[in-house]
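What follows is a short report on a single structure.
One protein chain omitted, others in place.
Going by the order they are written in, the chains are A and B; count residues from 1 in each one.
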Amino acid sequence: MKTASAREEALRLRQETRLSRRAQDKLTVALFLFPSLVLFFIFLTYPIAQSVYYSFFNWKGFGPAVDFIGLDNYKRILTDRIFMKAVGNGLLIVGLSLTIQLPMSLALALMVGRDLPGRAFFRTIFFMPYVLSEVITGIMWLSLYNPDPERGFINAVLTLIPGVQPQPWLGDPDMVLVCLFVVLTWKYFGFHMLLYMAGLQNIPQEIEEAARIDGANRRQLITYVTLPLLGDTIRTSVYLSVLGSLQQFALVWIMTKGGPVNASEMMATYMYRFGFVRFWLGYGSAVAIVMLLISLAFSLTYQRLVRQPEYLGSV
Amino acid sequence: MRKSILLSLLVVLSLAVACAPTPAAPTAAPPTEAPTKAPEKVKFTWWHIQTAETEKALWQRLADEYMAAHPNVTIEITVMENEAFKAKMTTVMQSGNPPDLFQSWGGGVMNEYAKAGLLKDITSYLDADGGAWRATFSPGALGVYSFEGKNYGVPRDMGMVGFWYNKDLFAQAGIQEPPKTWTELLDVVKKLKAAGITPIALGEGDKWPGAFWWEYLAVRIGGKAAFDAAYSRKGSFTDAPFVEAGKKLQELIALEPFQEGFLGATWGDEATLMGNGKAAMDLMGQWAPGAFADNSVDKKGLGDKAGWFPFPVVEGGAGDPADALGGGNGFVVGKNAPPETVDFLKYISSVDSQREQAKIGLSVPVVKGAEDALTDPLLKLVQQGAAAAKYFQLYYDQALPPAVGSAVNDAVQGLFAGTLTPEQAAQAIEDVAAQELK
Partner (left out) sequence: MAMTHPQRSSTWRKNWPRFFQYLVLSLFVLIILVPIVMLVFGGLKTRGEFMTRPYTPPIPPHWENYAKILSRESSFWIMLRNSFVVMLATTSGVVLVCSLAAFVFARMEFRGKSLAFNLFTLGLMFPINIAILPVYLVLRQMGLTNNLWGVILVQVAFQLSGNIMILRGFFMAIPS
């Protein structure tokens, strides 16, 4: 259907206007957007729509959904203590990511910079965790965090310091989130660092040269020239990081299953636990939609707060 | 810009309305019940979870043998790791497309599948020739794979949960005999602690290992009557025995008998501690010795040091000492499976096949006449215990609907962490049960 209309339009345009510039533009837009729109509608919009539909049902996932319950699933989510805990945990991870993970990535990107000898080496090493599968990452860190110093490397190193006791790490409800955050940082900072490095690459050297000639020292150079010019990259990185944190699933499920006692529950693990493990697919769909709305709310707020939402189009 | 967001939401919503009814019409192929008189080509799929080398090889060999004898049959085997299998099952079952023959633990999850019409009723096959096939199984084990009087699969393995313990460590702590009562068990724990030994290994991060404790206490305290009442809704999970089970468990938890950080540990950690002699006992099912060996450096696990004793009696409890909590593995048949699938299932459930499974430690046999292939004296104890139990309780997370089973596991973890009182834990389970059990 889409194909036909695009083609017809193209033909019509060619005949009638002999490819005026405007028409040419229109054609380009239609042709260039066509493949992504088709894929997007079939594999994303349509499934989202189905989830919206199921979220109004008490549905176990087998056969057609028949038990229509209106907004009950949503009411239940919003009054559920564990879901609220999951939201809180997600926000904490977001907060830690923005205050620790991203600044760290930026600092490392600046350190490696453009011309440090060995730059390629550091870049490769730092990007390695991002390439590693989440399952393997989870298993390795489970082992690192083992409370028994004979089996857990972190405790083995810690207990070398006299007077330091081995810690239970993932077994301690108060510590578990921070432990997970360390793993998330380990895994994802390389990605953000690479984004920043690519952004740095795009800053014309002449501008920095000019600033240096004008007598700016290193700190001034970074604060007044480099960072502002990196603005777009930073905003993209913040945006991706927040959404990624809010939807964190695989690592958390492998390492803690959201435990102990929901201490590391995330929205996505909550959705999996109540949607899939308990066979409450209708409820799970409603959770997915709530997650979607929360992410959407963030997007809206974010573009309000950030003056130049260039990379977000006009969201 | 606000508008455009709202607009895109509208697009999604209108699509929701537009495309909603479609999933209700599954496009699955009609069941192929073609009679196969002439050697017509038949293909069926078999999903199992035996990733260990010897076990996987045994299944492969049996399938090869069967295909050699029936050249028209092709068996497509898919081997999956336990967790991956469960995840994949949810998707294929919800899409109404089950494999033809697949791993099952029976009970609540299987019942859900049966209710949704995703399984093939094989009752007539079991009853053919005067019930010849049916008679080969021990009835209790076979019953786990039936729902409302119909059979959907058969067991291959059935055992019970009990205490696996390290005799050397017990001797070190000066313990002469395994405990017979709950009070004696608490004493044993205290003695082991005093001797500087971790009394109990527990992987409570996985939840189900700890749930065994609470469930077994409920079995001992309330007996068959309590569970039946709660299940049939004449009673509830807030009844005295279930609360009492929580209180008894608290007595144990108060002694801090578990390894450091047990709340975040996995079943793999639990087995590693036991297999390497770092903890004295473990409440676990028949697969424990294999896992201990697999997770130990010398691949021997506890070896000669291993001992086994049944769950102790709780003083004043209504349960019989011979009552058992347990379960096992089996295979069930998917709704679209050709008849050859059932014939093959019969083949791998034969006495000979069962003996081979027993020999490599894959199954605690359920087919009569295969028991003697069990060489391990402790596994024999487990097999006899399970077979002799008057009241055999399938693990709650298998016996109950998945939502209730998962609520049990969650609530018991709350008990272990001290975030729930016994009353609150019972209530949390009852809340879900009230909704799911009707």
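To be clear about the criterion, contacts are C-beta pairs under 8 Å (C-beta built on N, C-alpha and C of every residue); 3 or more make two chains touch, one makes a residue touch a chain.
What you see is a predicted model; the values in this text were computed from it and never measured.
K.L.:
In the whole complex, not just what's shown, which of A:M140, A:L158, A:V178 or A:V225 touches the removed chain?
P.N.:
Of these options, the touching residue for the absent chain is A:M140.
K.L.:
Which candidate, B:D294, B:D320, B:D352 or B:D431, sits in contact with the chain we can't see?
P.N.:
Of the listed residues, the one touching the omitted chain is B:D294.
K.L.:
Could you please point out the chain B residues that touch the chain left off the display?
P.N.:
Given the touch definition above, chain B has residues 1, 4-5, 7-8, 11-12, 22-23, 27, 91, 94-95, 97, 268-269, 271-272, 275-276, 293-299 touching the missing chain.
K.L.:
Since one chain has been left out of the picture, which residues of chain A touch it in the full complex?
P.N.:
25-26, 28-29, 31-33, 35-37, 39-40, 42-48, 50-51, 61, 108, 111-112, 116, 122, 125-126, 128-129, 132, 136-137, 140-141, 143-144, 146, 150-153, 156, 186, 190, 195, 198, 202, 218, 232-233, 236, 240, 243, 247, 249, 268, 271-272, 275, 281, 284-285, 287-288, 291-292, 295-296, 299, 310-315
In this section, only the chains that are shown with their structure count from here on.
K.L.:
Could you give the separation in Å between the centres of chain A and chain B, each centre being the mean of its C-alpha atoms?
P.N.:
36
K.L.:
Would you mind writing out the residues of chain A in touch with chain B in their complex?
P.N.:
Spelled out, the residues of chain A in touch with chain B are 45-46, 48-50, 52-53, 60-65, 142, 145-148, 151, 166-173, 176, 256-257, 259-261, 273, 276-281, 296, 299-300, 303, 314-315.
K.L.:
Which part of chain B faces chain A closely enough to touch in the complex?
P.N.:
Where chain B meets chain A, its residues are 1-2, 4-5, 9, 11-13, 15-20, 23-26, 87, 90, 93-94, 96, 112-113, 115-118, 204-207, 259-266, 269, 272, 278, 401-403, 406-407, 413-414, 417, 419-420.
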